[in-house]
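Every protein chain of the complex appears in place save one, which is left out.
Naming follows writing order (A, B and C), and every chain is counted from residue 1.
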Amino acid sequence: MKNDLLQVGVIGAGMIGALHARNIARKTQGAAVAAVMDVDSERAQVVAADCGAQAYTDAGALIADPAVDALLIASPDAFHAEQTLACIDAGKPVLCEKPMATSVADGERVLQAELAAGRRLAQVGFMRVYDQTHADVYDMLARGDIGKALSFRGEHINPWRENSSIEGAIINSLIHDIHSARWLMNAEISQVFVQWVRSEPDQPRSARYAIVQLAFADGAIGTLEWSGDSGYGYEIVVEITGEAGKARTISHSSPVLRRGHTASQGVSPDWPQRFAQAYLNEVQIWVDAIRGGQPTGPSAWDGYMSLVVAEACIRSVESGLPERAVGRQRPALYNPR
Amino acid sequence: MKNDLLQVGVIGAGMIGALHARNIARKTQGAAVAAVMDVDSERAQVVAADCGAQAYTDAGALIADPAVDALLIASPDAFHAEQTLACIDAGKPVLCEKPMATSVADGERVLQAELAAGRRLAQVGFMRVYDQTHADVYDMLARGDIGKALSFRGEHINPWRENSSIEGAIINSLIHDIHSARWLMNAEISQVFVQWVRSEPDQPRSARYAIVQLAFADGAIGTLEWSGDSGYGYEIVVEITGEAGKARTISHSSPVLRRGHTASQGVSPDWPQRFAQAYLNEVQIWVDAIRGGQPTGPSAWDGYMSLVVAEACIRSVESGLPERAVGRQRPALYNPR
Amino acid sequence: MKNDLLQVGVIGAGMIGALHARNIARKTQGAAVAAVMDVDSERAQVVAADCGAQAYTDAGALIADPAVDALLIASPDAFHAEQTLACIDAGKPVLCEKPMATSVADGERVLQAELAAGRRLAQVGFMRVYDQTHADVYDMLARGDIGKALSFRGEHINPWRENSSIEGAIINSLIHDIHSARWLMNAEISQVFVQWVRSEPDQPRSARYAIVQLAFADGAIGTLEWSGDSGYGYEIVVEITGEAGKARTISHSSPVLRRGHTASQGVSPDWPQRFAQAYLNEVQIWVDAIRGGQPTGPSAWDGYMSLVVAEACIRSVESGLPERAVGRQRPALYNPR
Partner (left out) sequence: MKNDLLQVGVIGAGMIGALHARNIARKTQGAAVAAVMDVDSERAQVVAADCGAQAYTDAGALIADPAVDALLIASPDAFHAEQTLACIDAGKPVLCEKPMATSVADGERVLQAELAAGRRLAQVGFMRVYDQTHADVYDMLARGDIGKALSFRGEHINPWRENSSIEGAIINSLIHDIHSARWLMNAEISQVFVQWVRSEPDQPRSARYAIVQLAFADGAIGTLEWSGDSGYGYEIVVEITGEAGKARTISHSSPVLRRGHTASQGVSPDWPQRFAQAYLNEVQIWVDAIRGGQPTGPSAWDGYMSLVVAEACIRSVESGLPERAVGRQRPALYNPR
């Protein structure tokens, strides 16, 4: 805590890592960036220089650096579990980008490590929790505005044509919606059924558009809609139907432009624009929580259960049938307080 | 009442006259078109043939035709007063397009003739009264949803570049908004102040855009916005501020199209599309009312008072100052029932 | 064709039958109501008197009446197939409310009868086809505004607490959405998967809310959302995702009321308000088409295929699994022209 600032080490200096590093360095109270790691040493140096930090090319060395109080992992998905485990072993708090791992088995290892440590060290980067309109829906539910929740609907519309497989879409992108559903419905997902439209007609596992039908443990149901190439921009919608009404986020708040026979609003180009404030909030609240004791955001349990559901989705892709999502019992460490 | 149908004579076979004639012939219960008049005999014949009616080129002859029970006047504005007077003289009900006359003096003559007749024969074509969303706002006010009305706002956005003078815009187009304001606020307009932007920089009286500020006799205030060349389509908005809230019509109900970084709705191209149903309602209710006794829609009093306000607007154009709008006392014939 | 008007016999004088009868009698050009039948003779007489028609208590007698040119069936669902068959046997055009039958087997009988007659006589009352906002979405697709359709979403939100079974919800209510999906996507539904939330916790087949996941024969997918007791009103939404964009109907066009910390729009109380104009359009276009030769609206084929999909939904309810919807080949009589 040099200069009374939480000294953060950032692992991964790509798009999202650089975003987090600059947010911490310039726009977060009570924290500084001590170190930035990337296997591409030039990339590490550019971001490190920009943040007044030291550059690393080895994640282990950065984690071990005594000048680093806490870690933010934004490396490729395949490294998330090992690096999070290393942070837990070092007894250092860690905010790991989603997914927490790329398999349930690896997620379970992280969970076990944290349970062995006996306290929360890890937080997973489900940043929608820190988005105002998602928080508004959460509050509406908590106030009872729509009564008991019966159904969840998530729309996750991406703008880019990327050559995604349906499995990749599930593990890397739909996992956001899986967490949203669990969080807002305050219930675990017990069954999933996946259908999708191919992006490449001759590649059966290529995915352009998908629908996941959900059943929750408490009897509620729902759907997730996912698009990998919307043709019009980026958009996230959450809609919850309750016994007394319905809450639905709106996605466009820009001015209305009337011109040429239409009245239109701009659509976000992509996630960095749409969630700019949520990423700032996420890091600020994480820093504050760590300085106050332990993280309060999405936990290793959330990371693990999201993977349990994601793997059930992949089984549904393979079987063409609904599949059960069954995780272990929730350890007491993760009980709501 | 041949075949138990109200036999209507239509004067003027231009765009709006032809619209009314076809609406009566094809889509109105209890009425038929007996005759169609236009100084352009070919135009009269085309519309007459289309409606199974007789063609005239002389308005007086059509009005006098004993086969004609009631008249609909859609001739150029300059003929409205004389033709309406002729109908009243003939003791035949008449629906005259707005404006009822082109001067207060002529409007007064129509009013006096009707008062002499001792019963309502004339209705003026302020068709917004028959538009659902205007009626919804009327009902909101009547129910007290927004409390006592404090302010009226009208937006009248035209799509076409026409070479209009500010005086022409007032008498022919803003007169709709003047009536809307009087009707929805249930009060007479007592003062107006007009400003406008020229369409032709070197022609001081050319008008592209105008704002009229209003004072009402009961202390309420308001504004009218008028555009003669919006660049994007046709749109009518009414907004009323009351002591307890605000009511505002929405103007776009078409599906939302997300495409190319925007979410958009189509704007009506022009008034025939926007008010298609209102024109149908207007004529049907007029026919029903006449068959039941006398017209119930906008009256000669409404036609006269709208002209009183319009002339005050023209005085404001000339003086550059607010001007009073002072009409005669409302005759008992026009008291609300 | 007495008085050159299509003389319609209306079977069933309940809510929807009375609505149709009065629409034909008062608001439709070129048609009259010749006869009204209901097993409740008083109910038949009230509606018949209102329409200047003769009252019947026997459907067969009404169908056989030579004064009756065409039939409109609005009896309970269980009678639809037999009565439609009787009309076809009598060689009289018939507009039958949905569903056309209550089983695929009965639907097949109607289809066979019409094929034996060799010409279209039956139309099914899928009135959304005549709703402006549905037509707008159809046009957007036809114009290519959103490119090739990838996914259909229908929301069918009912306001009333009725003691519906999931099977009843499918056959009587979701059948509207099944037809919407087939019509707008211009493709047959090939697979369905149904989940629902019970209205009565101890009655496994009671239904308050349901989601149906769809696959289409051309590779597109979709979902239907159905609510039997929304708590807030009636609402129908259609959303289609295409390769280039998305089209979504809006459901509220009433004025915005700002009051008490909210800005709100009214929601339709129920279907008669929401589809008032569509029911008028449906009957007018049906009358015009019959006078011109044969019906052009939703056909016996549409009625049959909707039942094929509905029965697949019921099998999915029973199996808890996705189920195939397989109908016969489309006869040439029903090819698009």
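The rule we apply is simple: contacts are C-beta pairs under 8 Å (C-beta built on N, C-alpha and C of every residue); 3 or more make two chains touch, one makes a residue touch a chain.
Nothing here was measured: the structure is a model prediction, and the numbers come from that model.
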| item | value |
| --- | --- |
| Hidden-chain contact residue, picked from the options B:Thr241, B:Ser264 or B:Ser306 | B:Thr241 |
| Options A:Val137, A:Ala169, A:Val194 or A:Ile236, residue touching the unrepresented chain | A:Val137 |
| Residue of A:Asn163, A:Gln203 or A:Ser254 touching the missing chain in the full complex | A:Ser254 |
| Omitted-chain contact residue, chosen from B:Tyr56, B:Phe79, B:Trp196 or B:Trp301 | B:Trp196 |
| Of C:Pro66, C:Gly91, C:Gly260 or C:Gly292, the one touching the omitted chain in the full complex | C:Gly260 |
| Contacts of subunit B with the absent chain, listed as residue ranges | 146-147, 150-151, 153, 193, 195-198, 208-209, 211, 213, 215, 219-223, 225, 227, 229-232, 241-246, 320-322 |
| Chain not shown, touching residues in subunit A | 26-27, 29, 133, 136-137, 140, 145-146, 244-250, 253-260, 265, 277 |
| Contacts of subunit C with the absent chain, listed as residue ranges | 230-233, 235, 251-252, 258-267, 269 |
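Basically, only the chains that are shown with their structure count from here on.
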| item | value |
| --- | --- |
| Furthest chain, CA centroid comparison against subunit A | B |
| Interface residue overlap between copies subunit B and subunit C, same or different (over half shared) | same |
| Rotation in the CA alignment of subunit A with subunit B, degrees, nearest 5 | 180 |
| Subunit B-subunit C separation of Cα centroids, rounded to whole Å | 39 |
| Touching two or more other chains - residue numbers and ranges from subunit B | 258-260, 265 |
